[in-house]
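The complex appears here without one of its protein chains, the remainder shown in place.
Each chain carries a letter (A and B) given by its place in the written order, and its residues are counted from 1.
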Amino acid sequence: MSAPNRIAGHGRLSPSNAISFTFDGKRLDALEGDTLASALLANGIQLMGRSFKYHRPRGILAAGSEEPNALMDIARDNGRRQPNVRAGVQEVFDGMMAESQNRYPSLAFDVGAVNDGLGRFLPAGFYYKTFMWPRKAWDKLYEPIIRNAAGLGKTPVEADPDKYANRFSHTDILIVGAGAAGLQAALTAAKSGLQVVLADENPELGGSLLSDGDVRIGGKAGGDWARNVEAELRGMDNVTILTRTTAFGYYAQNMIALVERVSDHLANPDSGLVRERLWQIRAGRVIMATGAIERHLVFADNDRPGIMLASAGREFLHKYGVTPGQNIGVYTACDSAYNAAFDLKQAGVSIVAILDCRPNVDSELLSRANDLGIKVLTSHAVISTSGRLRVKSMQVRSIDGGKSEKYEIDCLLMSGGWTPSVHLFSQSRGKLAFDEDKGRFVPDIYMEDCASVGSCNGTDDMAAALAEAKEKTNEAIKLLGGKTSRAKALSVENACSMDGFLIGSADGAGPDDFVKAFVDFQNDVTAKDIRLAVREGFRSIEHVKRYTTTGMATDQGKMSNMHGLAIAAEMLGKDIPEVGLTTFRAPYTPVTFGTMVNHSRGELFDVTRRTPMHEGAVAKGAVFEDVGNWKRAWYFPQGGEDMHAAVNRECATTRKMAGMFDASTLGKIEVVGPDAVKFMNMMYTNPWDKLGVGRLRYGIMCREDGFIYDDGVVARMDKNRFHVTTTTGGAPRVLNMMEDYLQTEFPDWKVWLTSVSEQWAVIAVNGPKARAIIEPLVEGIDMSGDAFPHMSVREGKICGVPTRLMRMSFTGETGFEINVPANYGQAVWDAIWERGAPMGMGVYGTEAMHVMRAEKGYIIVGQDTDGTVTPHDAGLSWAIGKNKKDFVGIGGLRRPDLVAKGRRQLVGLRTRDGNIVLEEGAQIVENADVPIPIPMVGFVTSSYWSQCLGHSIALALVENGFERLGETVFIPMEDRTIAAEIVSPVFYDAKGGRVNG
Amino acid sequence: MLLIHCPYCEEDRPELEFHGAGEAHMERPKNMGDISPEDFEKFFFIRENRKGLVFERWRHLHGCGRFFNAARHSVSDKFICTYKAGEPKPELSDEQIAAVLPPAKGTPANEPIVSKGDAK
Partner (left out) sequence: MANLELPLQSRMFANDGIAIAPIGSLERVSLRADDSAFASIEKVLGLTLPKKPKTSVTKDDRTALWIGPDEWLILGQDNASLMQAFGKLRSQKFSAVDVSHRNCAIQISGENAVMVLNTGCPQDLSLKAFPVGACSRTVYAKAEIILLRTGENEFHLECWRSFSDYVWKFLLDSATSL
């Protein structure tokens, strides 16, 4: 297939590198290096998408990342598919599949376009106004319709098979943008010996130099100069060049986030290659050389396919050898559009006329136009256009009035002047100043260590931009202690003028003209919409933005901002700086979720912590539950058992014979030092002075407010050494709180804390046979009940390895918690199993553990407490040292509300029908036969079926619960009301003799 | 991501290594055992949470592990200084405060600066 708009001898692509791609299923030719935009234009295709709200046919508007219209769905295969890719950014690779969006059934015939005819019924704020009532219609009618119509592009349905990466990096100088100013800055910085990173969003360095056929720097053609500089920079060790890399966010203290598109342009990327890489660069100084973006003109029907920025036309010609049309009109308020016309004309394209809305135009431009035979009409405006799927003609009229004249065209280039790209500067919290003479905002007050150079700083003249780049870079080098450059400034010839501008609506699109003159193409916002917003009372530009959606989504002020602002200011009768600018938000251009998430997906999404005995539990068929980041063995089903059956069996085996349990995830802190007791007394409600060496005690920790924070068994290993255990989830926050007090309230106390949670693997062996099972494996410890009673700890060996053997129980049976150095955990576990299994021992998981502890009325912090439960409420008053003068929580516990009557207290519940297991969290009432809302007196915190008792059990927090033992309460559920009796929370072995077995 | 100067590590380190720990210079009353409800409220619940110059605690949790204090402007996010736990609130010069104020001039999109009297 031929490419009708490709002009031989122009552009930087080689005609021998032909590739092909498809667009809406149709195969098209392209050259390697084409963007999707240039390739489509080369093939004579202008219609590339449908607008968001009105579904108006749209073509390419810009050649780069500011493109609002031509958003495409790009795919390699079904998994590798991405919506909303800007056609000017996507490089074509062989075999690429591109599809237009927001149209049905086809791009040329789209039923959604009916919205365009309804335009007068879809004004600014349409959704806010229309879907207010009736309320009932919202869920069933409005929301589904809006959701269906909302959003652009199709979400990919398959998992993304690509890889993404992250890199934290540090550099002395980061230069963003590699146009003329950026290259000059990089060159200066590179020679200083400092570390330099140069990033540019395009595949090739050079910026506008690559689309300018005239400019010469240092006597060389601009493009050649750029290539030479690049070669020089690439040869230097201290310079990193990142192409296809967009700096999308400027964060505090010179942290810049960039996305590098590594392989999206390759036909067959290496399987090891990532798709995109997130760079998080911390820079000593940032030099922003981000250039300027050309503005469109706001006139009637300025959005037809074929109407585009003049700079885009020039860029297509010089970079890709493509003309956007054959019969081109030019409508401008700025000098630079002339150069586009001249270059295209010289390439053999017909320029119908240049319409300049300014009365006075630089005489050199006029005479050059004259020499080239291009008709120029000053003080003229395009007042309308025609052509449904592509622009066909324009109506031109003198600004002074009179009759309009029609010109046949197939392309219209426009320029409203240039907007400095101050997005990054603005994100750095810098303040802009309004430059009245040139109708633009430029950087004024800097809040970060950075500088703006070149046209992003309003320095349009290229020679001045180069000088500025060098000066600002030298300043940066000096501050960072590098070698400054004294090289002479380079000469610049034939640079194109960027003078002249128009902001706001152009002729024929004023307040009295009933036309669609688009301000924001992507969001379908017209000049009229902005005026309406102001008329309806919106005064703040931030509110106008939200009401009309101007500059939202990917635009973020790139193209629409200045026009929207000028129109609003005019309506408000205020000056532009008084109205103010909306905030530029990161990201500068859209960033994929893949890049944001990078490595943290799949099994790297979060840390999965496994205990030393994890594999052993897997081998025994464990089903695991997530507890924080830990995987804990939940239950061990055998022979097709369900969870209920497995848990019943595990409980029964443990209570009758013995069970072993992996308790390694418990938090453990070693508290060591001469002031250890003093510190323990402060941290826990319990008294510790009298706890003998070798003894254990259950401790409770409160916050200052008196509510339970954590609990656990504490072992006194030595006079000055405690082995503290915490809940699994509480380990980090308990250590943090302890460190906080120690470092900031009691810095003179000689005591130190070390986390040993993972030093010790913990194997709990509980049950009547527990002692008999482990006794032969233990060395150096007298295991007799008298020598080693309940709630004590001994050091010795088990299976030949050192152990801290604790005699304690969370089940109510005789119990041991065997602490061994973690790397021996599995071997000791196996040895105990080998000995215990023939004696009838089983293994149990966390669910059986929960049941057995509830049978004993032992609380679980975070399940039976919720941050509003005191030790008194939990029935643990005995754990508060009565004679203590101070501990964390002592003041809080004495607060009037915490000692008042009517607090919820932890009690047991027995359902009248013992087969009913209550739901945890269910609410409790005194009388279910009163009208709702029924006053609630408490709720169920834990509830299980107890196999060993033969009925269900529950723990609950109930108002004045301790005084209500024997009373009946009710638990209303959706289908029935359940009666239950308030009982003691200790359901099993109330006398507690079994632990001493 | 902020860059925070750890007064113990004596260098700027990435925010990812730190945890914020609330307002600084809240001393735990010595008479906690018989504290009045009013004093308890003041100590436990009441914080300035001001916009402007703040004194706050950080912990270099994934670094040296130490708690320390910082003087920072909560609008500009800029640190004036960090100092070790237990050290008194630093006397800040007008120049130090001025250096972290957000700019006065600007757009309605950003709030005006805190006046100097306010900042102190």
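Heads up, the rule we're going with is that contacts are C-beta pairs under 8 Å (C-beta built on N, C-alpha and C of every residue); 3 or more make two chains touch, one makes a residue touch a chain.
These numbers come from a predicted model, not from an experiment.
K.L.:
From the touch rule at the top of the page, work out which displayed chains the omitted chain touches.
P.N.:
Its contacts among the visible chains are A, B.
K.L.:
Kindly state which of the options A:T611, A:S792 or A:T870 is in contact with the chain not pictured.
P.N.:
A:T611
K.L.:
For the chain left off this view, which of A:I351, A:A633, A:V672 or A:M738 is in contact with it?
P.N.:
Touches the omitted chain: A:V672.
K.L.:
Write down which of A:A75, A:V579, A:A822 or A:L893 is the residue touching the left-out chain.
P.N.:
A:A822
K.L.:
Consider the whole complex, including the chain that is not shown, and state which of A:S755, A:Q923 or A:N960 touches that chain.
P.N.:
A:S755
K.L.:
Can you list, in ascending order, the chain B residues touching the missing chain?
P.N.:
1, 8-11, 13-14, 16-17, 62-66
K.L.:
Please identify, in ascending order, the residues of chain A that touch the omitted chain?
P.N.:
Against the left-out chain, chain A lists 163-170, 195, 272, 274, 277, 280, 282, 598-600, 603-604, 606-612, 629-630, 670, 672-674, 720, 750-760, 799-801, 820-828, 831.
Simple rule for what comes next: only the chains that are shown with their structure count from here on.
K.L.:
Between chain A and chain B, what is the gap in Å from one C-alpha centre to the other?
P.N.:
Chain A and chain B have C-alpha centres separated by 27 Å.
K.L.:
Could you please specify the touching residues of chain B with respect to chain A in the complex?
P.N.:
Going by the criterion above, the answer is residues 1-3, 14, 19, 21, 27-29, 32-35, 37, 40, 43-44, 57, 59, 61, 65-67, 76-78, 85-86, 102-103, 105-110.
K.L.:
Enumerate the contact residues on chain A facing chain B in the complex.
P.N.:
Residues in contact with chain B: 168, 251-253, 255, 280, 282, 429, 431-433, 444-445, 447, 540-542, 577, 580-583, 704-705, 736, 739-740, 743-745, 747, 884-886, 890-892, 894-896.
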